[in-house]
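Heads up, one of the protein chains got dropped from this complex, but the rest are sitting where they should.
Then we have subunit A:
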């Protein structure tokens, strides 16, 4: 798969698009390990509000972040469509709670517009680029930038 990508001069990135409130975001598919349905998390004491808690991922204790709060938007209200995306950042596994996963998109670097000046200040620090797809605008998130402060350097 990698070979193929390198041979292709118009290298396509595959991204997973998801929704938080009425906004669309996406992360690189390579950092996503799996997508799980929402299960209530056990809250962790003395953690930032965007850390929703920990869940049991087949015997592993997995910390889950409310990506809505993390992005400075409003907290995710869990519904049956809410999902937890399990991402691996460095050696750490993390769950990202989002409203819904919409689809997988393939884009070339040319489609991506770097340094956008949109959304609020908080989420801008996580967004590495923007792209237009049909009528939609999707912001690309760098998974490594969303670790809780103080833990990021460990990744």
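Going forward, contacts are C-beta pairs under 8 Å (C-beta built on N, C-alpha and C of every residue); 3 or more make two chains touch, one makes a residue touch a chain; residues count from 1.
The definition used in the following text is that contacts and distances are computed from a predicted model.
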item	value
Omitted chain, identified by the protein name its UniProt record gives, among "Chemotaxis protein CheA", "(2Fe-2S)-binding protein", "Twin-arginine translocation pathway signal protein" or "Molybdopterin-dependent oxidoreductase"	"Chemotaxis protein CheA"
Omitted-chain contact residue, chosen from A:93, A:112 or A:133	A:93
Absent-chain contact - pick from A:35, A:54, A:75 or A:100	A:54
Missing-partner contacts on subunit A, residue numbers	40-47, 53-56, 58-63, 92-94, 150-151, 154
